[in-house]
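Removed from the display is one protein chain of the complex; every other protein chain stays in position.
Labels run A, B and C following the written order; every chain starts at residue 1.
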């Protein structure tokens, strides 16, 4: 019996450490506090927020509502800051991919509550709902019927030239080291689990999650990686080498990027597109898969509806539904493999 | 005076040897004999041909009409073969890019007459007219008002293992050496003007014209080259090397590709997509820009019409009109730089 | 208690299905029967085999020794065929990567015993030992001290146009569908878990393991994937589209490739470089991660020696040693990120 318990613990550990994001399907508890994050300087988004707030105040009057960085917050929203101890049960974003990234960055230092994202009609990579479905989606969440899919984050630790930790930050898309405005290339040493992998002379390096594989990494020549693959991408930006290819490292790896002590340019660090800091020669960043992925409220499509009757204990297994959506997403959003138009109609050419 | 004449001759020679294709604008003489090449096994094309022939026989009754490879030629077409001495003044193709390539291959051994191409409505890279404009286009040609744009061809000479010439062949798109069905990679030595450039271990090599840059070379990772750039592309197919990049060599180069004597696989040679022959270890092919480009009857667009008033002697200068079309072509046909659809409307997702 | 057992079974299942190859470290039992596979037509390999055999017969006289496809097998080797019921405890290969691939293909239909591979001095991707270390390596194995690292295989099922199974085959590197000698492109529909992903018009498609990421997929523009990432690569070969990127799908995916019914060319199928069959329009292949990876006898490096004292029950955790080797391998074998030689010495140029 003792042994069984021990074995159980070990297996549970293994299962946990290998459970892929996207595969979660964990149910969300009815939220007592909600944090709102919205796209800035966008009138339509501001209006949508007003509408959402009035709905919430009417239908779920006991819920506490917060904002964090709004300059002119609507009535009914209290201020919340990452330093505050007030617990947040749900984050609601209104905007695009960038707004979700910003929400994640508010919880850059630890666990992040479930994120429910609404777009105003434009497509996005991070599983948004259309704003019009707001009442229905909220009803499901307050009924405890919504589930989440986890998106991997990377935990980053900045080290000074003496290898002392100076700071930490989690990202959903990627960490980017870039020469920025310097006209000169920078030199960065990349290590994997302590082994020197390579010295990159380039515009910079991207360390990305599978989610981030369709962001900057894709523009730099990286492959498209399904979010449930447990891997870390290392993609160079304009390397001065003909033979630098994107690498996919195990999700268990620790990657370290150190600006070479003789690098003519420092490295500007961007975290999910936010300028974070400058790494000077000798300074470095260590990157691992974070313990705290982003639990995104999962979209629900008709084809999946039947499966909702499946007992919850089985939901620990991958909900393949999310994968179908992914296939549709890369085709719709990226125009993946768009064929040449040999079949198109010819305009009439005249002599 | 003598000296002037001599200088003139020299300059004329230089001008000729450096005159880019696409830039020609040479007027076509009214044709006394026309060769027809059509897409095979296509009912619509067959009907179009009947219609074109009856028009020609009625309006230009003295013109001789020929076909070359039709199995069941319509009445009124005499047979012509590349070996025949009968001169051809104009080639008319009905079909797509492939039909024009086939027409060029009928004149693989020397000069090719002007080519007038009609498509049935699909787009093509090789400047086709829409079939419906046939009467108008023909009228222009018989009135001596049509001009041509030249498309570079590559002249290829096959050599046996003793470097003896065995055969010759001109192409519009490219010469391809490929491992074909062999499961093994082949080894090919590439020489430029007699200097050893590299040994390619790969699926094969493509030597292409700028016209061919949007065909197989593009699929293999090559750049898009405007047809009036005087260059020869060397593009590898799936090389076993991280650092093999497409190369653009001067139009004056002589390229030689020789199957390495220890190559485990021979090389199947395709000329513009036609299987031509097998090169065994030690055998090679020499490639140069051909003296005989393809004079394609030029499309005429409204925007250019004003320029038609420009005296003909000036037409020897580049007709930029063709270049505008090229820009439109790469955008329309290749969906060049198709943007991500972040702005697209989102399907309603439900929970 | 009952519940615990059930939970345990479930967790064990999850752990198993997500355990990465490379991570195994399972000990090998002393072998009673060994199958030899060697590179063909290679004198040095043939000599090495004789030497190995005489050593085995002297030191481990009770071991049964087999060969499978040798035309002129040395004395002491009995014939074994994939159809035979004789169990094999260990496969020993002498040659390069290709020989290991061939060994795997002898067990294409089910489980494969541990594979111990020796090279004659050339580098290889599949963890070979140098032939000179043979006595020492064997001693370790017969002492039960050797462990294995698992390399993922893909299980492939061929289906006829009526979706009836016709055949099965497992691969270590990749399944390739290619137009072969056909001058025409083929059209292949790719499905992921039943969802239509895309229609590829191309030279072909590669579905590869992480092991295979450094083989044909790399030549076709694919990324380099660490063998312990649980993913399946889909890499196009020369697609007629500007926007087809390599895709990395979850290890749980089922991929189906079907030759389009209107494809002008059939698809030649290569399994790990062996020509396997032709798929005609309507026919297809289904691909999943196989239950039977290849247990490769793990290299042992000084740095890892200390860890050998770690109790075996803990070895189920990743042996990171293999990963260090991988980093070295991509640098040494692929000349990954080879820098430009601006620092090299200049030959004296003269005027």
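What to note about this one:
As a convention for this text, a residue touches a chain if its C-beta (ideal position, glycine included) is under 8 Å from a C-beta of that chain, and two chains touch if they have at least 3 such contacts.
This structure is a prediction, so every number in the text was calculated from the model and none was measured.
The missing chain, though absent from the display, is touched by one residue of A:237, A:257 or A:289; that residue is A:237.
The omitted chain makes contact with just one of the residues C:146, C:159, C:188 or C:279: C:146.
Touching the missing chain, out of A:202, A:263 or A:284, is residue A:202.
Although one chain is hidden here, its contacts on subunit B can still be listed: residues 1, 4-5, 7-8, 11-12, 14-15, 18-20, 192-193, 195-201, 210, 213, 218, 222-226, 228-231, 233, 236, 239-253, 318, 320, 323-324, 327-328, 330-331, 334-340.
Mapped onto subunit C, contacts with the missing chain fall at residues 96, 119, 121-124, 128-130, 132-133, 136-137, 140-141, 145-146, 241-245, 297, 299-302, 332-335, 338, 340-351. Residues of subunit A that touch the chain left out of view are 180-181, 183-184, 202-203, 216, 218-221, 237-240, 242-243, 268, 270, 273-275, 334-336, 338.
Methods note: only the chains that are shown with their structure count from here on.
For subunit B, the chain whose average C-alpha position is most distant is A.
Geometrically, the chain at the heart of the complex, using CA-atom means, is C. For this pair, subunit A with subunit C, the centres built from the Cα atoms lie 33 Å apart. Measuring from the averaged C-alpha position of subunit B to that of subunit C gives a distance of 43 Å.
Across the assembly, subunit A contributes 241-245, 334-335, 338, 340 as residues in contact with two or more other chains.
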